[in-house]
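Excluded from the complex is one protein chain; the other protein chains are retained at their positions.
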Amino acid sequence: MYKNLWGCNLMTFANNQFFAFISFILIVGFVVYKIVQAQNGKIPAIRRIAGLDAIEEAVGRATEMGRPVHYSPGVGALDAATFAGLELLDLVAKQVARYGADLIVTIRQPIVLPIAEEVVKTGYRSAGVEEAYNPDSVRFISQEQFAYAAGTMGIMEREQVAANLMLGYFLAESILLAETGFKAGAIQIAGTDNRSQVPFFVTTCDYVLIGEELFAAGAVASQNPLKLGSIAGQDLAKIYAIALLVIGSVAANFGITAISNLLSK
Amino acid sequence: MLKKLQDLDSRIIYLVLLVAISLPMFNPLGLPVSVIEQTRRVYDFIEELEPGSVVVMSMDYSPGAAPEIHPQAIAITKHLFSKNMRVMFMGISQYASQFARDAIKEALTLHEAEYGVDYVDLGFKPGEEATVTAMGRNVHNTFPEDTYGTPVSQIPMMADIQDANDFAMVIAFDSGGSRHYYVGQINSLYGTPIACALNSVNVTNTMPYYASGQVLGILNGVRGAAEYEQMIGSLGTGTTNLDSISFGHLVIIFFIIIGNISYFASGRKPSKREVR
Amino acid sequence: MSTSLTTWVAAIGTLALLSFAWRENKFYSLFEHIYVASGAAHALVQGVKNIRANAITPLIGGQLIAIVPIILGLLFYTRFIPGKAKWSRYPIAATVGVGLGQNLPRLAGTNFMSQIRASFSIWTFNTVLVLVSIICVILYFYFSASEKAYKIIKYPTYFGRLIMMMAFGALFGNTVMGRLSLMIGRVSFLLQDWLGIVG
Partner (left out) sequence: MKVAKLISLVFAIVLILQFFFVSDTINTFGNTITSWNIVIAAFAMGLAAINLIRIHVIRIQLKRENWINSLVLIIVLVSQAGVGLFLGDDSSQYMFFFDGILNPLGATMYALIAFWIASAAFRAFKARTIDSTALLTVGIIVMLGNAPVGEVIWSQFPVLQEWLMNVPAMAAIRALYIGAAIGGIAVGVRVLSGIESGHLGAGE
């Protein structure tokens, strides 16, 4: 269908992948365009995210009640959700330092431990109260999934935590942590990209960040222009998707075959 | 009184659940199960395949999902052998051969089938999506040997199975995600019909492929196995466990309702904050 | 009562892990270590089998190019040599490259384009509801809306969130059936295969 582009012999499109290729190029284009724009200083404004604003409220409540804030960056190692969890930990550490509440961070993956310690330390330093940083606020519990859950449950019950923040990649142990937090009467904010755990968070927590909301909250917390640009680029692609949906649906119902054939190539 | 119920010891709740699911095992009620559309379509498709068609059974489930998916694999293997299809077992999960071997053993108790002619087990191949793509392009390159180490060139039935165009159908017994690869790399490029046999947690997120026709049918966990066993007339663990599922569900629903009644009765209003 | 050693070992292991529900104990953590060991051993055996089939045999058969993936694969193990860990970056990069190279076009083709095409159906109550729901859920994840724009899409995002909650309810219902089936599988193994007190 197209003469040879890169000197290879005739390149034809695999069956009905033409418009998929067009969409692929467009989505990549939107993301790159917005990232470059953000690099040149045009930082996109991101709307308020309910769960994100509730974090400050939760830390304030914990300070009033004189009970600790528990934070878990999830059970994942170096995946996107864990990075978002650590960015939000930075935000929480700054607020905890400013309010003077005490913080307990429970860790499952050994590789995440040093990063989390560094994040909490810099949080206290940037709030100007570095001497208030308590080294054993960041605790490695266990690498085994359910041993980590059992250890964390014990801490939450003993310390009667006032706020339970679970932001990162979670598996089946999510329900154990959420139920213990609920029993302790803590205000619970959870966020994960693992969709099959979202139902257990929704029914037990006050606020839930679902999938992309966790990444958007992480980007807002980190104020990293590249990430904010990437989110704006993804939004452009979503407008493109909605446009395709409307145009294609209208074309199909009014028999405008030209559009329908193009979209199905 | 309801408030006191709230801090009931969890272990009592576990005991109640254990009793509820064990009781029907002692005297099964045999509640009937109706076959739903998404299961029937898999059965009908296989019924219409003419004998000798090549059906790929991709065994991609872990021990954590086996109690839900393995009964499905046994039922479908029995069905395929009874219609003397040519069945190619393989998998991108490391447990493929162990589960395939057990399913074949169960099916051979009912139907005749000869290794290398009626069925073959190419075993497990790592590489996730890349392996599914490679298999679609060239089966012999991707699987140079079967799971017992015999070169594929020496297996009679593999002579005319070169690539995905030779597959009459692929059934993804999947708990890890291989269904996405089969829909994306095989169905989209070669039009090969794909059926899914899944553990229940993965059924909901496979519905879009079913609605768009990229997947021709879905078996949903132990219930799917029971439905299929009923259709092929050879009852197995799917059917026997079904009564316990009914009792288990009733207990969970009862707990949710009682929990909510005592929650509202104890005056804790739903939190207004989360209106958004 | 079963007499096979395998069934007895499986039954003792099952009871050990179930004891975690009573409370965490030594019996549980011993069998958790045994389970972790068995899983790692199985992965090692399957890995070696495939290295032999797809690399060693072709290499002996004369395909010298097959040495490249073997070298890259061996570089994974430099992580265990102090100071040499950075060499493991190359096989990781190769796997990530292949992963993305396979995944990204499929995302554009199957997850994006085919799902959009599948929504071009003739309007009935259900298909219009599906179309409107899809648009509202996409809008829910629209983040860079200015205050003014956000006012317009506020209510569609509420509808989108409600539809999403119904989807998560369906996911919840199926997850409950799945986990129950697993527990039922273990109980019937204990009562039937091991103790033999059930029909």
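So that you can tell them apart, the chains are marked A, B and C in the order they are listed, and the count of residues begins at 1 in each.
In this text, a contact is a pair of C-beta atoms (placed from the backbone, for glycine too) under 8 Å apart; a residue touches a chain by one contact, two chains touch by 3 or more.
All figures in this text were calculated on a predicted structure; none of them were measured in a lab.
Chemist: Quick check: which displayed chains does the absent chain contact?
Modeler: Computed over the complete complex, the missing chain touches A, B, C.
Chemist: Of the residues listed, A:Ala132, A:Leu226, A:Ala243 or A:Ile256, which one is in contact with the missing chain?
Modeler: Touches the omitted chain: A:Leu226.
Chemist: Among C:Tyr77, C:Trp123 or C:Tyr155, which residue is in contact with the omitted chain in the full complex?
Modeler: With C:Tyr77, C:Trp123 or C:Tyr155 as choices, the missing chain is touched by C:Tyr77.
Chemist: Using the touch rule from the top, list residues of subunit A that touch the missing partner.
Modeler: Counting over the whole complex, subunit A touches the hidden chain at residues 8-14, 17, 20-21, 24, 27-28, 31-32, 35, 78, 80, 83, 115, 146, 172, 175-176, 178-179, 182-183, 195, 199-200, 202-204, 208, 211-212, 215, 226, 230, 233-234, 237-238, 241.
Chemist: Extract the touching residues of subunit C with respect to the undisplayed chain.
Modeler: The missing chain touches subunit C at positions 5-7, 9-11, 13-14, 17-18, 20-21, 26, 29-31, 33-51, 54-55, 65-66, 68-70, 72-74, 76-77, 79-80, 85-86, 89-98, 100-109, 111-112, 115-116, 118-119, 126, 129-131, 133-138, 141, 160-177, 179-180, 182-183, 185-186, 189.
Chemist: Hey, which subunit B residues sit against the chain that's not shown?
Modeler: Spelled out for subunit B, the touching residues are 6, 8, 10, 13-14, 16-17, 31-34, 36-37, 62-67, 94-95, 97-98, 101, 125-128, 130-131, 133-134, 137-138, 141-142, 147-148, 200, 203-205, 207-208, 210-211, 220, 223, 242-243, 245-253, 255-256, 258-260, 263, 270-271, 274-275.
One rule holds for everything that comes next: only the chains that are shown with their structure count from here on.
Chemist: Graph shape for the chains shown, where an edge means the two chains touch. Line, ring, star, complete, or other?
Modeler: Basically all the chains touch each other, so complete.
Chemist: Between which chains do we find the greatest number of C-beta pairs in contact?
Modeler: Highest contact count belongs to chains B-C.
Chemist: Report, in whole Å, the distance between the mean C-alpha point of subunit A and the mean C-alpha point of subunit B.
Modeler: Centres of subunit A and subunit B (C-alpha means) sit 31 Å apart.
Chemist: Give, as an integer number of Å, the spacing between the C-alpha centres of subunit C and subunit A.
Modeler: About 19 Å separates the centre of subunit A from that of subunit C.
Chemist: Based only on mean CA positions, could you tell me how far subunit B sits from subunit C in angstrom?
Modeler: 14
Chemist: Which subunit A residues reach two or more other chains?
Modeler: 17, 195-196, in rising order.
Chemist: Would you pick out the residues of subunit B that each touch at least 2 other chains?
Modeler: Subunit B, residues with two or more chain partners: 188, 201, 205, 276.
Chemist: Which of the residues in subunit B come into contact with subunit C in the complex?
Modeler: Within the complex, subunit B contacts subunit C at residues 11, 14, 17-18, 21-22, 25-26, 28, 64-65, 67-68, 94-95, 123-130, 133, 144-145, 149, 180-181, 183-185, 188, 199-201, 203-205, 208, 211-214, 220-223, 237, 240-241, 244-245, 248-249, 252, 276.
Chemist: Quick one: in the complex, what on subunit C touches subunit A?
Modeler: Residues of subunit C touching subunit A: 20, 24, 29, 32, 36, 104-105, 108-109, 112-114, 116-117, 119-123, 131, 134-135, 138-139, 141-146, 150, 164-165, 168-169, 171-172, 175.
Chemist: Under the stated contact criterion, what part of subunit C meets subunit B in this complex?
Modeler: Touching subunit B from subunit C are residues 21-22, 42-43, 46-47, 49-50, 53-54, 57-58, 98-99, 102-103, 106, 109-111, 114-115, 117-118, 158, 161, 167, 170-171, 174-178, 180-188, 191-192, 198-199.
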